[in-house]
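Yeah, one chain of the complex is gone here, protein chain that is, but the others are all in their spots.
Which chain is which? They are A, B and C, in the order written, and residues in each are numbered from 1.
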Amino acid sequence: MNTNTPSKLEKILAAGHLAVTSECGPPRGSDGEFVTKKAKMIKDHVDAINVTDNQTSVTRLCSLAACIHLKLMGVEPVLQMVTRDRNRIALQSDILGAASFDIYNILCLSGDHQIFGDNPHGQNVFDLDSINLVQTVRFMRDEAKFLGGEDIQRPPKMFVGAAANPFADPFEIRVRRLAKKIAAGAEFIQTQCVYNVEKFESWMKMARDRGLHEKTYILAGVTPLKSAGMARYMKNRVPGMDVPDGIVKRMSGVPKEKQPEEGIKICVETIQRLREVEGVRGFHIMAIEWEEKVPEIVERSGLYPRPEVV
Amino acid sequence: MIVAKQKPIEEIIEGVRDYEKILIAGCNECVTVCEAGGKKEVGILASALRMYFMNQGKNMKIDEVTLERQCDHEYLEELRKIIDRYDVVISLACGAGVQFMAEKYFRTRVLPGVDTCFMGVTEERGVWSERCQGCGKCILGETAGICPISRCAKRILNGPCGGSTKGKCEIDKELDCAWQLIIDRLNELGRLDDYEKIIPIKDWSTERAGGPRRVVREDLRL
Amino acid sequence: MDERKAAYIEYAQAVPLAFAIDPDTCIGCGLCEAMCLAKAINYDDTERRTTLSVGALILSPGSQGFDPSGLELLGYGRFSNVVTSEEFERILSASGPYRGHLMRPLDREGPRRIAWIQCVGSRDVNLCGNGYCSSVCCMYAIKEAMIAKEHSHGELDCTVFNIDMRTFGKDYEKYYQRAKDKSGVRFVKSRIHTIDEVRETGDLSIEYVDEGGELKRETFNMVVLSVGLRIPDSLLDLARRLGVEVNKYKFAATHPFSPVSTSRPGIFVSGVFQGPKDIPTSVTEASAAACAAATVLAEARGRDAKSIEMPVEIDVAEEEPRIGVFVCNCGINIGGVVDVPAVAEYAATLPNVVFTDQNLFTCSQDTQDKIKEVIKEKNLNRVVVASCSPRTHEQMFQETLQACGLNKYLFEMANIRNHNSWVHGNDPETATNKAKDLVRMAVARANLLKPLKEKRIPINRRGLVIGGGIAGMNAALGLADQGFEAVIVEKEAQLGGLARELTTTIEGEDIQAYLYELIEKVNQHKMIQVLTESLIVGFTGFKGNFTTEILVGPRMYERKIQHGVVIVATGANEYKPKEYLYGQDPRVMTQIELGKRLEVKGASDLKRVVMIQCVGSRNEENPNCSRVCCQSAVKNALHIKELNPDAEVYILYRDIRTYGLLEDYFTEARRKGVAFFRYHVDNPPVVESAREGVIVTFKDHLLQRDLQVPADLLALSSGMVPEDTEELASILKLPRNEEGYFIEAHVKLRPVDLANEGIFLCGTAHSPKLISETISQALAAASRATTFLSQPEIVLSAVTANVDQDRCAACLICVRACPYDVPRVNEKGASEIDEALCHGCGICAAECPAKAIQLNWYEDEQVLSKVEALLEGVL
Partner (left out) sequence: MRIQYPENIKIIGVPCTGKVDVLHLLRAFEKGADGVYVVGCLEGDCRFNSGNLRARKRVEQAQHILESIGVGGERVQMYNLSSGEGPRFAEIAVEMTEKIRKMGPNPIKISKEKNGCMI
C-alpha cells in the first residue's frame, strides 16, 4: 500500500475500499460541543468528517478549531480551507497550525462570494485561488518549503483534496478543470452532490477516457433531500446544481410527511447506482443540518461497517 | 478610460454647507467622456447648488471652471491666480485629479464631486463597465484577452468557480462570468487546450499590495 | 354636423389659413368689409373671367363622398345614430362638434357598440351604379374603429361588416391584423342591406347572413356607413368643356402606360378624378402629373422667373448692437387686445434699442419699405418684429433685412399674436404685460445674435437612377425629357426588369410592345446613359453633390459618377413558392408562368384550373398583401375563359382585392362563371399530386363541407419579394422595412422621398404595385428630383452645429446622438460636423458633456438670454 501521508482517508482509499466522508458545519458561536455532538452521531459510520470554512460566507467558528475538536475526540477531520478570507501568509500559517495537531486532510476551495453572507460589504482576498492553494499545500508538503522559498521545519503531512462539479457551467470544461486540479496536485476529489446520475456518468466516462480516475480518488457527493421544497430550491436557486425534474416530481409526488423518507430513499438509490460506476472511489455525504440521518444512509447503502486500517 | 459617477447632490451639499465661496472644477478628460465631471456636469452641479443655497436663504458665491486635465501640473496651474478667492473646491475629476489638486493647493480644501469607479469601457452611451484594475503585470495574453482579475468577482486566475451559471456570475445574473468568456474565446481561437495550463500563483507586488506605485522611465527624464 | 358662422375657416389645416364667407349663412350686412382693418374683404366681389395662357393643365378636382340618403333601407337621415364615415371623422376630431369626445348624435351618449357597414356606394351596380371599389374605405374604417376605441371611456365593441377587407397598401395589412388581433376589432364577412332602429333606445338592429349561411341579428348603439368616393356631375361638365374623356364612372379616362395623361394632350390628371385612391397614391400622382406637365414645358423653364439682386452684406460684427423694434397691431388682431403703443414705448427702454415703431400691418409691403428706410437711416444692425408666427413671416422679414445688406440671422420675432392676443383676448392688461415680456425676451436674444454665413453649393444636375426596369426607365425619361442628364445603373445585362416576364395588363395592353418602345426611347435619348451589368460599390457626398462608384460590365471596370440626386428603382420579383408542390409537380405554376403559358400554348387543353391566392403574402414570413396578385388571377382567369369558355376556373382566396376600377374585371369574371371560394388562413387548401391532375381540397363554407377538385393546372398567386438590396442599402445608408422594401420619408406627405435628402424612390422597391402605378410613381420621383435639380445651387441653412475643437473631448457622444450620423472624430482627435450634412436639430449641442458644441442661432447664451430676460427681476 502506497501512501504519501498518515491520513486514514488516504489509507482506506489506497486499500481499495469505498471511502465514506461526511461533513459538519461549525456553529455561529464558540460552543465547541456543537461540533463534537454532531460528530458523535456519525463518527462510526464515516471515515472522515469535513469541516466547512465559513460556508456561504456566513461567519462561524473557524474550521481549524472545529477540526481540532474532532481530532481530540479521535475523529479524522478534513480541514476545508477557502482562499476568500486569508492571504498566502495566513493560509500557510493555518496549514502549519493544523499540521501541528496532526490534521492530515485538507480540501482546498476558493469559497463563496462574500455577497451571499453576513458581511457583504467586506473585502475579499483571493490572493490565491483553489488550484493555487492545492499547489501551495503540495509544495509545503513535498518540497518542505514555504512559498517564499525557505525551508519548513516539520512540514505538513496532508492528503490534499479539491472539489469538482460535474454539473456546473460551462460543461465543456468540466473534465479539463478536473484534470487541471489533478495536475495542480489534488489527490482526492469530492464532487458536488449528484442527482443527475446520467450526467455524472458521462462526466466520469470522459474522466476515465483521460485516465483521470487513476490519478486521483473521486468521491461522489450526495445530499438527501428533506422535502420537495428543498428539491425545487436546489434546482432553481443553487448555482451549479443539477436536480432533474424527475427528482422534483418524485419528491412532490408523496405527501409532505413522507417526503424526508423519500429523500433518503433517493439518496440511497443514488449511492447504489454510483458505486457501480467505474472510477467512483467513495462518497461524500452532505446531510445539511440532518447529520442524524447519515448512519441510516450509510447502512442502507451497504457501506457499513466501515473498514479498519492501520 | 477612468469611469466615475456623480456623487449624490445631498452628499456634496453637506460637504460645502459651511462655506461661502465655492469653485467647481471639471476635467475635460475621462470624466467628461463618462459624463460625470465635464463642463456640462459642472454647470448642472453649480446650478443645483446655487438653487439649494438660495432656497436656504444663504448667499453663496459659486463659480465654474473646467480644466483640460486635472492630473497634470500645467493645467492645474491655471487655477493658481484664482484659487485663493475660494473657501473650497469641488473637483469633479477622478480621484487622481482631486488629489493632485489638493497636493498643489495645500491651503485650499478640495472635495471630491464624483465617485471614481474603475478603468473601463463604454459599452453603449450610459453603460460603462470595468476592464482593468491596473495590477501591474498583464496576463491577458494567457487568458484569451479577457481579464479575470477585473472581470471575475473573485479575481480567480484558474476559474471558473462553482458559481458560474449559464455563462453568468453567481453574484449578478446580468454579469458575464469572465471565465465563461475566456473559455468561449479560447474555443473560438482554437486554443482550448491552453485552458489546462495552470496560471501560477500571482505576484501581487506590482498591484496595490506593493504599495503606491510609480512608473519611472529614465529614458524620458532629463 | 354643427352650425358654423358666416365667416369661417374651413378646417384647422386649411391652406391658406384664411377666412371665407359662406353665402348660405351670410345675412348680407356687408359690415365685415368695413370692419376689416387690412382691407382684405371685398364684400361685393363678383365672379370675374380671367384668361391665362398656359402650356399645360393639371386636373385634380377630387371627389365627393357618396350620399347614402338614396339607400333607404340603411336608414341614413331617418335614424339619428346612423352616420356616414365622414361625419364620424368629425365626431372623433378634436375640432369637431363634440370636441373629440365619442358620442352618438341622438342622446350624446357614449356608444358601447359600433358597427361599420362597408361598400356603401361602392361595388354596387344594382342600387347606385357604382361598380368600382373606392379603395380607401376599408382602411379608414379600421382607423376609425381603432381611434374610437382610444377615445372611448369604457369598453367599446367595434364590428366592421365587409365583403372583403381590402388593405392592399404598403404596410396596411399589418395595420388590419393589429386591429384584429391586438385591438380586438371584429370583422364580419357579410354585406348589409338593411338597418332597423330600436324605437325605445335609438339603437340599431342589423340582420345579416354570416359566412356559414346562418341568419343572425345584432344590435348596435351606432352605425357608421363607410361611404365611397364618387365624381360629382359638375366635373362631367368641366371634362366636357375641356374636351377630356371620362369613363363610365365619370373618372377621367387614362391609359395604363400613361396614367396621368388625359385623352387630350397637354391636360393631365391626378388624384381621385383619375380613379379612386388613397392619400399617398394621390400625392404621388400629383407629383407625376407635375412631371408630365413640366416635360411639356421643359423649354420654357425659368423663362418668367425674376431674380432679385441683393446688396453686399454690411459687416456689423464689430459694431455695438443697434436694435430696431417694430410692434405690429395686426389690424385689431393684436391692437384690439394689446396696448401696442405702450409695448413700443416699453421696447424703447430696453438695452441697445435705438428705434421703435408700431405698424398697422408690419407685413405689408409699405411697412417693408419703411423698415428698410429706418434700417438705413438709424444704422440698425439688429431687427426685432413683434407680431405673429415666425413660421409664416420670418422669411419675409429676413428678406427685408437682406435687401438692406443686413445678415438675415440678425433678426428676431416675438409672437405677440398667436401666443398672446389671440389666446388672452379676454384680459387686455395681462396680454399687454405679456407682450412686453415677449418683446424683452426677443430684444435680449437680438443683442446676442451674430451674422451667419449660409453655404451655397452648386448643384450637379445629373441624376443617378438605380434599376433599369419600368420604374427606373420612366424616372430617367422624366429627368431627361426635362433636360437633365440621367444615368441608369442596371445590374442585369438588359433593361426591363421584372416586366420582361409579363404579357398583358388586365386591360389587355401588350406589355412587351410597351417595354420594347420604352427601352428604345431610353437607348436613343441623348441625355440618358445606361450602364448594364453594373454594381454600386461606393457612395459619398450629400444632396446636390453625390459621387457614386460603380463596377461596370463583365470586366468590372470602375467608374465614378458625380450626380446631384439618386432615384432608387431596384424593383421586386415574384415570390418563388415553397408551398403547394411548386417545383415538384410541373402542373403547379405561378401566375406569371401561367400568363406566359397561355400566351404560348393557349388553353384548349385545359379543362379545369385552380388558383390559390396569397401564396407568400399575408403570412408570418411576409405579413403584407402583395397588392397585384388578385388582379393577376382575375386577368388570367378571364384569359382562360376567353380562350376556352368551357374551362372551369376556381379561385381560392382570402379577400379579393380588386380595388378601384379593377373591380369591374372581378365582376366580369364571376359573370363568366369563374368560381370564387374563400378559404381561411388557418385552414388553407391541401394539394396532392395524382395522375389525373393536381388534387386540390378546400372547404366550401356555404355547403359546410370539403370539396375535392382535380385540376389540370394549379396557379399560385405568388406574392412579391423585393430585390435583394441589403448591400445597396448599407452603402447608401437607406432605411428598409422588415420585408426589405425601402421606407419613404413620410407615408402621406413625402411618399417618394427618402429621409436621406436628395434621394427618391419609385416602383416596386417601395412596395408591390401595378405597372400603371409604377409609372406614376416613377414620374413622381423624377418630378421631386427635378424640383431640386432645377435650382442653380443649394443654400444651406446656417443653423448648423459647430464644434469648438479645442474643447472637444472626442467622447463620441455627438457621434452616437446624431440622428443623421453626421459628426465624426477627425484626424486631430476632435469632432467635426459637416455643415452640408447637418440638419440643425441641436441634439448634439444639448448632449455634449464638454459643452463644446453650439447650434448656430440657438447658442446656449442666446437661448438662455430669453430665459433670463423673461425672469428678470423675479428674484
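What we mean here is this: a residue touches a chain if its C-beta (ideal position, glycine included) is under 8 Å from a C-beta of that chain, and two chains touch if they have at least 3 such contacts.
Note that the structure is predicted; figures quoted are calculated from it, not measured.
*Asks:* In the intact complex, which of the presented chains make contact with the chain not displayed?
*Replies:* B, C
*Asks:* Touching the absent chain in the whole complex: find that residue among C:122, C:167, C:274 or C:415.
*Replies:* C:415
*Asks:* With respect to the chain omitted from the figure, which of B:21, B:50, B:109 or B:185 is a touching residue?
*Replies:* Checking the options B:21, B:50, B:109 or B:185, the one contacting the hidden chain is B:50.
*Asks:* Among C:430, C:562, C:683 or C:708, which one is in touch with the chain left out?
*Replies:* Of these options, the touching residue for the absent chain is C:430.
*Asks:* Which positions on subunit C touch the chain that was left off?
*Replies:* Against the left-out chain, subunit C lists 12-13, 94-95, 99-100, 390, 415, 419-420, 422-427, 430-431, 433-434, 437-438, 441, 799, 817, 819, 839-843, 845-847, 855, 858, 860, 863-864, 866-868, 870-871, 874-875.
*Asks:* Residues of subunit B in contact with the chain that isn't shown?
*Replies:* 8-10, 13, 40, 43-44, 47-52, 54-59
What we mean here is this: only the chains that are shown with their structure count from here on.
*Asks:* Indicate which of the five shapes (line, ring, star, complete, other) describes how the chains touch one another.
*Replies:* The chain contacts form an open line.
*Asks:* Counting in whole Å, what is the centre-to-centre distance of subunit A and subunit C, each centre being its mean C-alpha position?
*Replies:* That pair's centroid distance is 73 Å.
*Asks:* Measuring centre to centre with CA averages, how many angstrom lie between subunit B and subunit C?
*Replies:* Whole-Å distance between the two chain centres: 52.
*Asks:* Using mean C-alpha positions as chain centres, tell me how far subunit A is from subunit B in Å, no decimals.
*Replies:* Centre-to-centre distance between subunit A and subunit B: 41 Å.
*Asks:* Across the complex, what residues on subunit B touch subunit A?
*Replies:* It is residues 153-167, 170-171, 177, 180, 183-184, 187, 192, 195-196, 198, 200-202, 204 of subunit B that touch subunit A.
*Asks:* Which residues of subunit B touch subunit C once you look at their complex with the stated criterion?
*Replies:* Touch list, subunit B to subunit C: 28-29, 32-33, 35, 38-41, 43, 54, 66, 122, 124-125.
*Asks:* Residues of subunit A touching subunit B in their complex?
*Replies:* 84, 88, 110-113, 115-116, 124, 126-132, 135-136, 147, 163, 165, 168-170, 172-173, 176, 179-180, 183-184, 192, 239-240
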